[in-house]
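With one protein chain held back, the other chains of the complex are shown just where they sit.
Labels run A, B, C, D and E following the written order; every chain starts at residue 1.
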């Protein structure tokens, strides 16, 4: 029954409740809307804050401790598309390019889900390695590249030059806004260390949870507007969007234990594996595999997997980790 | 002389001084301007913060304590148009539809005035019921609906379907952005309670007063741009914009005592009655009574009543409450 | 070696590192971009916060202490164009109007450089007069006016009325957005004093350093986009952009000692003299001397002097002050 | 490449009218529209556009000439008396005429 | 429904020129205008539009053909040498010609 209590506690946290409020706003067609610059401002804040904090943590822990689990995270991200692609292609009967596109999304990660998970761990007093942000940073791009290559191999379309667009996808996956901010702030944090943190803590750390709650209100609206597409994606993808995260999450937790992470860190690696990208991946995929149908990958990652992880998934992955570590 | 001291103290608070600075910016035609997304971001923050705090307070106090004064507040809001309408129609010789529109604005409320009043009470160490935000939430819509019905009865115009636009006004009054955010955050706060508050306090509570001061700078500019319309609205409306708040404020304070509020809570009910809406009401009225002249209702609520309440009104309503309670 | 340590410490502060990250973003053509309203919101926050704090400090110190150094600062600002103009005209062989335009920029000041300097002083535990913000406020406009007059005298072009545009430049220099906010918040702070500060401290003071770091990320991008213009401006301006700040900075520090400032305050006066405007001056100059080439004045102030001051200049001016005061 | 003549109707109006105008567009048979916030000056004063509810929007819609006619006629009759707005049409040429 | 021929003059210019251009619009007799921020690329380089003072604006104004002529003539003489900008005119048809 512990797991039910944990889920209940998570559902009653400000972050999740504001997410639900955002869903409501979308469903009742309220004219509430976050203007684009506010959305952008909030994402910049969240990414810089989480990256900076992670960088300071890396400086404290030392690279010697970080490199092995980070490498494992990177490999996990790159490999996930290799098993989700055939599942989608042959189990779900999706076209090759759609399968590749969706697989890329599930191998990549959602920063907001990760941030929500760190908040959850803090709320239940479960310690974790602060440098886990490094896993977030390394897991965003590899799956996108693998997915694009899978899609290109399958289609070999020409026009506009497919070689060009693979290069563009790589540029996007590596120099795109979100990964640039996250990795950049990580490096800044690592160079500053503790003394730097003291200066900017009151802005980047203290109000962080409140900002996240506000941002999840917006994310609720974004996800809510996709809900009506649920009928378009079919039952297979619905199941996929819930079950694949559970499998990937379990894989992540196991791998975390294997490479020596603590319970909290392994949970976070599980959360990352389980999460699906809905910003970085769509941008790169839309540019390099424009034939893929956005309704499929956006609806599954944004309207199914994201809400599932935020509400039920995170407490479940922690529970899995607890079983494994006990 | 106490009242003069109180007014002086209020006039020298950052919030009121920044409001005055905003007025100055508008009058000197400085090119200072808050971009729309900044304005929207600040209102979202203020409404969510005040709603959330109110919701937590309701959870602490229990609904048993809140329902009666909330019902009284709701009734007060609905009734105010019934006496201001004939005053405007026959005293001020305004057209039926203009009278109805203005009456709707004065029955509805201004969230910023309410927030400024809570700040003032805190500054003078006057305790109040935190759940008073519930009164703000229930008083926004009823007067708008009453006003629209009054206007429709008086005009019975067709074209575009007046039935339709009454429904639109109701939808606007209930699902409009500001009321949705306020009530939504209230419910979230009530569900989270104290533990939720601890997580987001550093964002929604600690910096609140400073954000309000910055926002009042913008509101000063918005009000200041309306000042040149003062000559267009005539002397009657000028007097109306100052005297009606004083009457409504006194009514509100009395009613507050009647339903068992403390001194601070009664003051806030007075402030709400005295305040006039300048966002929610104009939107709903513009959509459902487009024949009404916006210069009249916007100038009186925004350029007369709002500045009056912010500077002189609030300390006066507190003084009235003190006399009544002593 | 002290100076090298000081520079190293400054280079590893979050503010400077985020500035470098912004440069990187521009150079790698990352699609990272701050939306305009976010930029505007951050500048409003920074100017209001620094102005308000300065105003409170003036109220504490009393005008008697402030007027003399403020007057000196004003005179210094007005005089700098008088020696930089001939240097540019005859040393650099720039046209009269270009020389006047650049001279105006170097007599005027950069608020962000000033703010970064106060942060640096705080980091190295060097006390300074908080009312130094007053020098920032009085030094922005005079040099612009002097520069415009120099340019007008030299060109005497007609069309669109040059008299009109001098008036416009004065209006811009005095009522422009940045100076209005700064002086306005200063006056508000002076009227509020300490009690007002207590209310808004959690918003305007505590998170200030973090906000500055985020803003310098944006400024890095803005400066970085100008870097490719470096080849267009020629070697003379490159040297000018580094050496003139060093001379002006030294002048400022000396003058500061002369009028009785403490070590920290003299450093800040040095920083102000050394800094070049890149917002207020370009606006006013573009309007009143549209014949001047923006590439010259923007590149030198934004892509040469600003990064120089932020990274090396500030620690150097402090070191100069330390030598002088020891 | 074959292009087809169509009308671009541009409407600048107070933001309040947004829902009413987009509803009208659907009614007269437009298949899409494009919309953005603008500042403006006109007979009813400046609209500086810092409060979204008080601001202006510009709506652009590509439609067939007959739809443009109906649209402008209904705008004139039902909207001009009520809202601060202007509307005008302009000849454009499109590819894929079946889209509009 | 009767429509009347008018000119739509579109001006894209650096934001610095805003006040000068709107003053010119008043002088040549325009009764209103619509304005919004844009990004741009042109002979004077990219304008990414994150700092309002360095950004571009687009101004659209509906005027009679004679006013359009005066406006363009003065733009060419007084503004083109000084500011980064382009301007062009286009035929449009309006209702309520007395409004423009």
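The rule is short, and it goes like this: contacts are C-beta pairs under 8 Å (C-beta built on N, C-alpha and C of every residue); 3 or more make two chains touch, one makes a residue touch a chain.
In this text the structure is predicted, and so the values were computed from the model without any measurement.
Visitor: Considering the entire complex, write down the shown chains that touch the omitted one.
Guide: A, D, E
Visitor: One chain isn't shown here. Among D:46, D:77 or D:93, which residue touches it?
Guide: Looking across D:46, D:77 or D:93, the contact with the absent chain belongs to D:93.
Visitor: Check each of A:6, A:23, A:40 or A:58 against the chain that is not shown and name the one that touches it.
Guide: A:40
Visitor: Taking the entire complex into account, which one of D:32, D:65 or D:81 touches the absent chain?
Guide: Only one of D:32, D:65 or D:81 touches the chain omitted from view, namely D:32.
Visitor: So that we can see where the missing chain sits, which residues of chain A does it touch?
Guide: Looking at chain A, the ones touching the missing chain are residues 33-36, 39-40, 159-160, 168, 218, 221-222, 225, 279, 282-283, 286-287, 290-291.
Visitor: For chain D, enumerate the residues touching the unshown chain of the complex.
Guide: 1, 3, 6, 8, 22, 31-36, 62, 90-96, 99
Visitor: Spell out the interface residues on chain E facing the chain that's missing from view.
Guide: 10, 12, 36-43, 56, 58, 69, 72-73, 75-76, 80, 86-91
Everything that follows uses one rule, which is that only the chains that are shown with their structure count from here on.
Visitor: Which chain is most remote from chain D in terms of Cα centres?
Guide: It is C.
Visitor: Would you kindly state whether over half or under half of the residue numbers at the chain D/chain E interface are used by both copies, giving same or different?
Guide: Both copies touch with mostly different residues.
Visitor: Once you find the CA centre of chain A and the CA centre of chain C, what distance in Å lies between them?
Guide: Taking the mean C-alpha position of each chain, the two centres sit 41 Å apart.
Visitor: Give, as an integer number of Å, the spacing between the C-alpha centres of chain E and chain D.
Guide: 19
Visitor: Between chain B and chain D, what is the separation of their C-alpha centroids in Å?
Guide: Centre separation, chain B to chain D: 34 Å.
Visitor: At which residue positions does chain A touch at least two other chains?
Guide: In chain A, 35-38, 41, 206-207 touch at least two other chains.
Visitor: Where in chain E do residues touch at least two different other chains?
Guide: Where chain E meets two or more other chains at a single residue, that happens at 52.
Visitor: Check the chains against each other and report every pair that touches.
Guide: Going through each pair of chains, those in contact are A-B, A-C, B-C, B-D, C-E, D-E.
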